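Partial complex: the chains shown occupy the same locations as in the complete assembly.
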């Protein structure tokens, strides 16, 4: 039975269990719901959970585990000469066996027996069914594939049986356990709590996934380039080695890191004051009409694709700043030379800052609005002006939330790519002038990953090293930020 | 999962080849109404080949587009994953041109000028020094008296290698810098690299984006010089003025007959194992290399591809027919 | 009203000496503060207006398309000379429909049919998709053969640009995509009413194409719709569930601190890294197909989760404890307290997080690059497992096209993307307003 | 412990009310907020169908004790309760006990009015709804009306049942909270200064309601008004600095208290 049909059956079974348990509970209570410990719906949910959840868990585990078990069984049956080969070659053989097995499932049993062990014919036949094989299969593979299919089918049959037994057993068990004083709600809520726990574990799993999806390639990078050259190098020039350096090039992280922090800092310099003041105005001064209009409008800024901002920086903001600087310079010194480059830290920072405004404003607005009114009354009643109230009472009370919002904004600034590419360029330089171009870690990650470079060379692999390094750096920053927030948190009410 | 067999060709790789592959894919879908239009991913030659070398099977891609030939290490990686029989198909050439804003006067470069203007180190008075030139006219009095600002392909681009090899290295040699470098640097590999190292003081700007970005940069800085693909230039001839190299105006003819020096071949790679299995794949490859597509009259050339000479095309087709692998 | 100060009743007290509480200075500060607020909002809105007006100015023309209406004679001789269509329908597909159009155009413009350059110049004015259009007409209804029908076909992108005045006629003829002769023909057709602009429905229905005039956002729209549905359906419950667990149930200890830091950190992970994750987990490990909206949706979900979680937690934290106490005191379980009282009160904040998160997801290209969604896809996906692209991808790809006609389409696509965003947000904003209440 | 219990039994024998069974028994109840100890070994029994008033100066731990009777203290992170409290003989701090069920049986009205930001109707009907006390909409309507009437609020709000509960005045809000608690018909009702926001008339009504409820319910009320304690309660307990100073019949307490501190407090000599 296919997985989706099993799932469908489970859903139906769960629904039936729900209805049955609910009416049984009602019957036991004599139609008086207050005689029950929990509302009747909870009894229904309890039975539904018992009838589906264990079965589902077993189903998932089985589906995840059985291919591995079948694989090892099939591999054990490989001829000795195959087993003598390297692990990589065995892997290849197995993947071919798996492909053949998959292909055979598309054939009728008559076709299979007609083919016998004619390997070339099998390849042709499978090709005809749209299943490509890397080469002509060896005879042992045909048998192995047949074993694989047989074992897989057997496993599936047992699984189906187990799942249905579990489902029916669970439903029966739950129905039998129902009694008026039975604490169905507590049980259901415990399952809900577990569901919530599982939801929050997804964040952890994501982290694990990110680390693992980068780790192996990062290790390959560090095998080629010494870690010290990477972490402490001050030159980023992957194709040109410095005097006496490695044979690949210079992979200095520091200029990228500085660029990341610098551009992020300028962006925050724009976004934080503008966003915070906008939030304060919307929450404290603006009429509901203005607020309900301005807030979603500002939120549009967050929704514009960053590539649009990028071109905006490239075509409009950059040249504008350059010409402006030339004018200013001319007025001051008489020399009409521009001191701001068209692509610079400043350009990228400003444009990115604009993109980040709604992150600060919308979140802070919600947080400021949530500060209890009594606090404002208290301050106003003492003769404070509105702005004093905001500065001294409302903002401090809202601070933990606002810091959270700012953290998220900063995070977004660090992770942004397109704007930087177009507004600040891709040149990794180490300098402190905000009017000159610099670049960021993320830009290099994207570029090294998506270029025409050889995918096996350190030049591409460095992207993974950069990714993992950035990941740990931001992790440290976040830990520090949490510490700061904890220290200054003020609880109201 | 044991999904049903795939009925759509999957292609990934170079963004330079993408427009050509797109045209072919679209025409293929229109001409062969029994096959679905192939999916052509962008993402770079490296990423494309990486996917290509993941293995054989309907859950892997069939074709990798590439703006450079596959490297040995990549073939090795392919082999490790079971991708043994790879068919290399050259589709033509990509011309690389220098262009400025139309408002500028005509420019004519020789590689030596470009080398002197853009190299990290140049020879002055027989010594290797950090590039001192600020204006083109300092490099060569015949060139315009404007600040050097060149928008060259970033290091992630395959074009960069061609630029280094065909322009900088050639200029290095022509200007006689090679000898000085050979004297000052002993390591052979480092000598070659010194020739093609580009200055990093802001006069030469790496562009990691596409040619549209270069175009925008030139629009923002009218005296700048950009490096473009021939096709891109031809589509924007009203905004750009092309420069001659060694006195030759770049065009499909001058490149294909070899007089214009800066060009590179474009390829795609096919998994032989997929040829019989993925419906339409064989037809697609044949269709791609037919004169109807890559011939001098075909839509690819109209878009800006430099067609390979007749004999070469014939050779390509023969190899495809024979399913010749690397 | 002066008579209230009756001499007999209590007199009005004399005001005591005023303390100096710096009223002037403080009011100036107040006004400044307020002005900062107005300035901040105006700054944001002016930039928005500027950005939008730029986009719209560049892109509004994309919503119109030049078409040419021609009386096409579906001559049997050209389509099916050997009259085999009854037995072999494929002849209808292979037939030379371009010739029909060429003949119609030659006749319409009175061109000397033997002048090859002229004929080529004239047929170049029609889209290369036009023959396909005729073919589809004939395949759908073979009885049309032999008749003359007025067919409206797409004009070539260059003609379209020229018709919209986007081609600089001052440029030398040979550096121009439309030559003077073609301009003359265009004017002639225009005068006859055969060449005109109409609303560009193709922009919303067609798949991607290498021909600007035929390229549309159909695939991208469906793809983005799938993506957003998946992101919404997954990230909202998971995000809210996580936040509820961390905020209401988890005991505050090192482990929850770790999770909190971890989530904040995920928000800082560059989006392309999520692409790497998606590639290795969903495609390589779980075996899901490339270029599929399902995978894209999963990747974007993971990317959006931190945003939603952070916003939701802030919103939950802002719900007054007295409400929780009230519910618990009535004998509500903690679950009931959360779902009946706390969550509805936190809804505005949650929706804000969702709006921002979804907006971010809607505009993101980088992670899609690695899972194969930045691709040329011609036909719309029918399930979330079929290859597809998304709106920002289409913007990204069109922005990189060499042909000039894609410039307006790029801006047009951005406009559509923003409209999509607005429609999507409108729902959330209306919901948010319903939940918004001061207490 | 045994000794203490014996002493308590002896004391109980001395009293007139010794025939009334205990609804709740508190033994050596101590409460800590983090390191800070707010209650010191309080031993206080609550008699069935009796109104017990808790009095004492501000900050002496009245609310803290009250909240430990229905485990509302569980919701305060760093709050820890030791000792034993039973309800009908069951230890309410037993891990097996269902705190939700406990709180449905031991209802609570808080010091600060805290209506839900929902309509008045929803505020009152919430409890009955989650506990399944009403079979039909009509049932529910009736419970709502009855509860509001008992809380003396019905006439003021009957025309705006579907307006927000937070729009009421302070006094009205508190009465709404009382109505909400009463609607669940718990066995014990804990009230933390329920009348501190009410005017005398409304207070009188609530006191009357308390009187009426006493027939079926056990009530514990914290009040800072000695008069109120005298009016409504049969038993009074006096706290000071986290200690239970004295627990006695209300009549006795206000006329002839055993503990000199009670005397002093009632006479207004300290606080």
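Labels for the chains are A, B, C and D, by order of writing; each one numbers its residues from 1.
Note that in this section a contact is a pair of C-beta atoms (placed from the backbone, for glycine too) under 8 Å apart; a residue touches a chain by one contact, two chains touch by 3 or more.
Being a predicted model, the structure only gives us computed values, none of them experimental.
Visitor: Could you spell out the copy numbers for the whole complex in terms of the labels on screen?
Guide: Here the complete complex works out to A x1, B x1, C x1, D x2.
Definition applied: only the chains that are shown with their structure count from here on.
Visitor: Would you pick out the chains that touch chain A and also touch chain B?
Guide: A chain counts here if it touches both chain A and chain B, which gives C.
Visitor: Tell me, please, which chain's centre (mean of its C-alpha atoms) is farthest from the centre of chain D?
Guide: B
Visitor: Two chains share more C-beta contact pairs than any other pair here; which two are they?
Guide: Maximum number of inter-chain contact pairs occurs for A-C.
Visitor: Name the most central chain, where centre means the mean of Cα atoms.
Guide: The chain sitting closest to the overall C-alpha centre is A.
Visitor: Using mean CA coordinates as chain centres, what's the gap between chain B and chain C in Å?
Guide: Measuring from centre to centre gives 32 Å for this pair.
Visitor: Multi-chain contacts in chain D: which residues touch at least two other chains?
Guide: 100-101, 130-131
Visitor: For chain B, write out the residues touching at least two other chains, lowest number first.
Guide: 43, 47, 209
Visitor: Spell out all pairs of chains that touch, sorted by label.
Guide: Here the touching pairs of chains are A-B, A-C, A-D, B-C, C-D.
Visitor: Along chain D, where are the residues that touch chain A in the complex?
Guide: Against chain A, the touching part of chain D is residues 98, 100-101, 130-133, 135.
Visitor: Residues of chain C touching chain B in their complex?
Guide: Its residues touching chain B are 93, 128, 132, 167-168, 171, 175-177, 208-211, 283-284, 286-291, 369-370, 372, 374-379, 387, 397, 399-404.
Visitor: For chain D, which residues are in contact with chain C within the complex?
Guide: Per the touch definition, chain D meets chain C at residues 70, 72, 75, 77, 100-105, 107-110, 112, 114-117, 126-127, 130-131, 164, 166, 177, 180-181, 184, 186.
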